[in-house]
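Apart from one protein chain that is not included, each protein chain of the complex appears where it belongs.
So, subunit A:
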């Protein structure tokens, strides 16, 4: 087994253990807690929070990837080249506009909970996928593209069978960055009532309970590390095939 796979296995095992048996963290949490305070968040089971957190990041990730990759493919086609600036501006806006501001704008329109957070994460996750799709497709060597055209591969075959497979490792890097960033960013959704691990941190901040903050932060960090390792492994496998 490679070192990457081993690290992923260890991180996943640790994460699963802390989700299923939150009590394992008590010795650590006791170090930061004030006497008499509760150590473990118990208003919702941790596994429910984790499931919602994953659902939120996953759904936003799917939308950001589909939109980002589609845009990236479109603007690298000869006919879509003129939309490059526009698409780049739109995806940059999604990244520079702080997610918390998106929430503030979205709540009056969409209400509290899952929806505004989902929207903010979609916008925030778009840029890395879009930029890496463009970079990956542009990175396909010119002679390869010329040969594909000169041999009579149709437009769609050139995209699906040559350009996208060669760009895949770079696109996947974008997807990984987007996912990892969004796992952290999703915590702010709890300020507008989205169910997720942010709830533990926010509850800790509101009641001055450092143990809660630490518990929530540790779980989010571990989740991000797991996602990072898993997607890195996939990238390595893809570039090896290439």
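Here is the rule we go by: a residue touches a chain if its C-beta (ideal position, glycine included) is under 8 Å from a C-beta of that chain, and two chains touch if they have at least 3 such contacts; residues count from 1.
Going forward, contacts and distances are computed from a predicted model.
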Among "Cytochrome oxidase subunit III", "Cell division protein FtsW", "L-proline glycine betaine ABC transport system permease protein ProV" or "DNA modification/repair radical SAM protein", UniProt-listed name of the chain not shown: "L-proline glycine betaine ABC transport system permease protein ProV"
From A:31, A:109 or A:151, residue that would touch the chain that is not displayed: A:151
Per the touch definition above, residue among A:31, A:109 or A:142 touching the missing chain: A:142
Residue of A:28, A:51, A:135 or A:162 touching the missing chain in the full complex: A:162
Residues in subunit A touching the chain absent from view: 141-154, 157, 162, 165-166, 241-242
